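Only a single protein chain was left out; the remaining protein chains are all shown in position.
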Amino acid sequence: MKKINKSTIFFLIGAALVYVIVQTLASLKIINTFWETILLLAGVMAIVSLGLNLIYGFNGQFSLGQYGFYAIGAYTAADITYRWTQLHSAEGLTVVFFIAILTAITIVVVQKAVSKIRGLDTLSAFAMYLAVVLAAIFAAVKLGQLVANPITALLNLLPAKTAQMIVYVIAIILGGAIAAEVSFLYGLPILTLGSDYFGIATLGFTIIVKVLLDNSDTMLGFQEMKGARGMIGIPKLTNWTWIFIFLFLTIVFIRNLLNSSYGRAIVSIREDETAATSMGINVPFYKTITFVIGSFLAGMAGGLYAHVNGFLHPNTFSFVKSFDPLIIVVFGGLGSVTGTVTASFGWALVLEGVLRLVLPDGFETWRYVVYPILLLIMMLLKPNGLFGNYEIPFIRSIVPPLKDKANNEKKSEEVA
Amino acid sequence: MERKNQNPIIQWIVKTKILGILFFVVIGAFVIYALGQALTNNPSLFLQQVVNGLQLGFVYALIALGYTMIYGIVRLINFAHGDVFMVGAFTSFFTISRFNLHLWFQNLFPSFPAMPAQIIGAITVVLASMAICALLAFTIEKIAYKPLREAPRISALITAIGISFFLEYFGALNFVFTPNYITYKRPFEVKSWFIGPSGFGTIESGVTSPSNSIIFSNIFVIIVLASLSLLLVLQYIVKRTKIGKAMRAVAYDKPTARLMGINSDAVISITFALGAALAGAAGVLYAIAYPQVYFTMGIIPGMKAFVAAVVGGIGSIPGAFIGALIMGQAETLSAAYISTPMRDAIAFSLLVIVLLIRPKGIMGEIASEKV
Amino acid sequence: MMLEVEKINVYYGAIHALSDLSFGVNEGEIVALIGANGAGKSTSLKTISGLLHPRDGSIRFLEEEISQTSAEEVVRKGIIHVPEGRKIFAPLTVLENLEMGAFLQTDKGQIECDMRNVFERFPRLKERQNQPGGTLSGGEQQMLAIARGLMSHPKLMLLDEPSMGLAPVLVEQIFEIIREINKQGTSILLVEQNAKMALSIADRAYVLETGNIVLQGNAREVMENPSVIQAYLGG
Partner (left out) sequence: MMADNKNKTPILELRKLCRYFGGLKAVHEVDLVLEAHALNGLIGPNGSGKTTIFNVITGIYEPTAGEVIFDGQSIGGLNPYVINQMGIARTFQNIRLFPNLTVLDNVRIAYHPYAGYGMNDAVLHNGKFNQKERELTEKAQDFLRVFNLQDRQAEIAKNLPYGEQRRLEIARALASNPKVLLLDEPAAGMNPNEATNLMELIHFIRGKFDLTVLLIEHQMRVVMGICEKITVMDFGEVIARGTAQEVQRDKHVIEAYLGPGADELSKQYLKEKAK
């Protein structure tokens, strides 16, 4: 079969080394809890930012909504594990599971139907999706409640730790799925807006989500989320291993996607939308799918984040904070996976770690004074980000060599 | 690839866009019904909210003008604009409480009638804040935006966010504005009046106003007058003066403006200063109306004003004004009738709905891209 | 020579738009720069007026080096560039457009006097002085663009495709105006694809092809040279 690429081997070895070293240092307590938490947050931030880089850096859609989807993922996953550990019920799991599944099915069905209608305007399509999805959600809730007890019993048959782990992993994936589905519905009408307006509309999304979370106990009726007081009692299940696994999968996923015809279609839209559509690229479809994938990653990262500190507060998802992934993506270099991952870790380590330690006592408040100055200097010196569009060999797409001459002629005749 | 729609019903749905229209009609009808109910149930409460909304809207308008002018000329969402507004409020706080700037005229001419003297003092306070803010924005533009004019647009946006953080957290330092909520001292005394079925009259302190009447204060009057006069001044500058015309020329077509000998960099700097001056004035007025200043006070009003500018059609001055008035109403009405914490969500939902109906805002022109 | 362009090289990214291009304009002349699309005519004008800067070579105007001078400064020195496609400030009124043309003029009396002269020459513009520039017809916009250029009292006027998209009657009118302006002492560098018209009023002409001069001489010579027609209609 195919020989495995040298760069792939290097990447796998490198990744394994990073994992083992951090894990060892952490178990030997050379990395203390303070720094370990920062590493976990950096990993979470890397996944969120990779999602944004896909949307903005590779697809060219200026989105400020990443934190909205991050929040949705976080609260969704947290609610599932909270109900499991605190209320000993799988109701959260089953309800969200059915919502995710039924919504996905209805979206696909409606899309099939809509694509047959020529010239349907976006708003009408949106109204159709919305009506059908709301019906699906209603059905899903009923269905989920119906099977909640049997599933709870089933999971209780397993050892407690295993059951919890299963619930945790599914919760994180469901967090991503719900975020992705919301992003589909929200993206549908607004993806037709021009670049800046799309940014503003997504910023609006972040703020709307934050306000809803502030009132989650009163307006939405989720008592356990406790609104603006912050949600407590979420099991702290996220550790370095999980962060590593999810980050690793995310990087490989993005790398594989980008180095395929689909990835090239996504990037072509950033490069020149008119040229892309004239070359047969279904621009609205790829814009939507990229937005959905990016939001899925944000939601998944949210799920991971919720289980780092075991505490969620709506202020974490305020729009001021929502600039963080944007800053990281631009810092690392738009359209560079390497840059985004590096910048995420660098950003978290410097801002949360080094600046806290370096600044003398009584100067802690200077942290956010120094940070924007660094930001400014950085932008003035390197307006294209640290890495520009550099990628490590594993991620970089490789231009295949030309075949030898004799073979060539035969081939070109076939084309004719 | 047969793509003809056979079904006449589907064809009709597509042609009339009925579903999309229905969607908005349902929302619109609900809102109108709710507002109608509110008005008939308790007219004075409703009108009181409208008055409060106007007061807020006029302040937002001043901030929104800066956003819209700056976006119009350099296509930059200047996230630091809200913080310039905060600096304006704090400047007036210091000029009033440290330097008694609002009393200078009274101190100089003690025999002058108190009322006009107070007004002169207050105007001085506003002008001082405007000047400081203009200077600040001018400097910011030179340091943080001008070097990036040829760089990707996102770089300038990131520096704008950086400047915003810097102004907030530098302000939060103990020897600057402090991280505390500070009570603001108004440069004049508050007087309130009521108007309603029982007529018109002054509200004395400690006396409740007659029921079913609308209360408004001299703060309301001052905000409306100040905001309107600044709008007129701005309109005069932009429409009548040479520099204003140059601004519009640069905003429309920078290379051609340069071919006329217009120094586009200078014009951009002036635009920043002008926008900041208005934000500074808005800061003072806001602090007078809601007498508390703190280092993050610029974020939410800044955001609302920005939304107002977008709703009105970014780049359009009358649009910003209309958008701001709508935002003011939306905010007070939703706070009064839905729930206070929800007002931000309502404001942004409104934004999204407006963008869906008119993608370039109410007064924004729809330019077609040349291929 | 009033304007001397010597061996300039201009690039758009990797694209070499002008290579070692040299030409000149004498005081009081009308010089035509003709050639097909993409030959580099507009690029030449943009380089002279300072919107683009050559990588090497020199541009001298009245003995002064201006190849790296900014566009605003070039206007101050007395060169005005009337760009291709007229580039009227659409939201500004006709009057305001003219005022922008006189941006560097500080003497109010002078501006008023110029304005009167312009309106005398272009009565159509006077009728429409309070309309936004964008509502004018193509011919009126071209007149406005030229009038706007005149407001700065240029010594040299660069005209880029003044006949583009105009009906033949209007084209003749525009060229008549150009001739008059020249008679009153403004030198003119004219870029045109309408070769016949351009050559009929020009003193000298250069024919450009892909960033190079392929033919030059006085207008009559150039007009009678078959290769001009070849450049357009082919052989």
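In this document, chain identifiers A, B and C correspond to the written order of the chains, with residue numbering beginning at 1 in each.
Please note the rule applied: contacts are C-beta pairs under 8 Å (C-beta built on N, C-alpha and C of every residue); 3 or more make two chains touch, one makes a residue touch a chain.
Since the model is a prediction, treat every value here as computed from it, not as a measurement.
Which residue among A:Val109, A:Ala275 or A:Val358 touches the omitted chain?
Checking each option in A:Val109, A:Ala275 or A:Val358, the one touching the absent chain turns out to be A:Ala275.
Which parts of subunit A face the unshown chain closely enough to count as touching?
2, 118-119, 253, 256-257, 259-265, 267-268, 271-272, 274-283, 289, 389, 397, 399-400, 402-403, 408, 411-412, 415-416
Given the full complex, what residues of subunit C touch the hidden partner chain?
These residues touch the chain not displayed: 13-16, 36-39, 161, 163-165, 167-168, 171-172, 193-197, 200, 209-210, 212, 223, 226, 229-235.
Going forward, only the chains that are shown with their structure count from here on.
Have a look at which chains touch which and call the overall pattern line, ring, star, complete or other.
Contact map by chain: line.
If you average the CA coordinates per chain, which chain's centre is most distant from that of subunit B?
When every chain centre is compared against subunit B, the largest gap points to C.
Suppose each chain is reduced to the average of its Cα coordinates; what separation in Å results between subunit B and subunit C?
About 44 Å, centre to centre.
Could you state the distance in Å from the CA-based centre of subunit A to that of subunit B?
Those two chain centres are 34 Å apart.
Could you give the separation in Å between the centres of subunit A and subunit C, each centre being the mean of its C-alpha atoms?
Centre-to-centre distance between subunit A and subunit C: 54 Å.
On subunit A, where are the residues touching two or more other chains?
none
Residues of subunit C that contact two or more other chains, please.
none
Taking the touch rule as given, give the residues of subunit C at its contact with subunit B in the complex, in rising order.
Within the complex, subunit C contacts subunit B at residues 49-51, 70-72, 75-76, 80-81, 83, 87, 89-92, 96, 99-101, 103-104, 148, 152.
Name, in rising order, each residue of subunit B that touches subunit C in their complex.
Listed in rising order, the residues are 242, 245-246, 248-249, 252-253, 255-264.
In the complex formed with subunit B, which residues of subunit A make contact?
Interface residues on the subunit A side: 62, 117-128, 130, 189-190, 192-194, 196-197, 199-201, 204-205, 207-208, 210-212, 214-215, 218-219, 228, 274, 319-320, 323, 326-327, 330-331, 334, 365-369, 371-373, 375-376, 379-380, 383-384.
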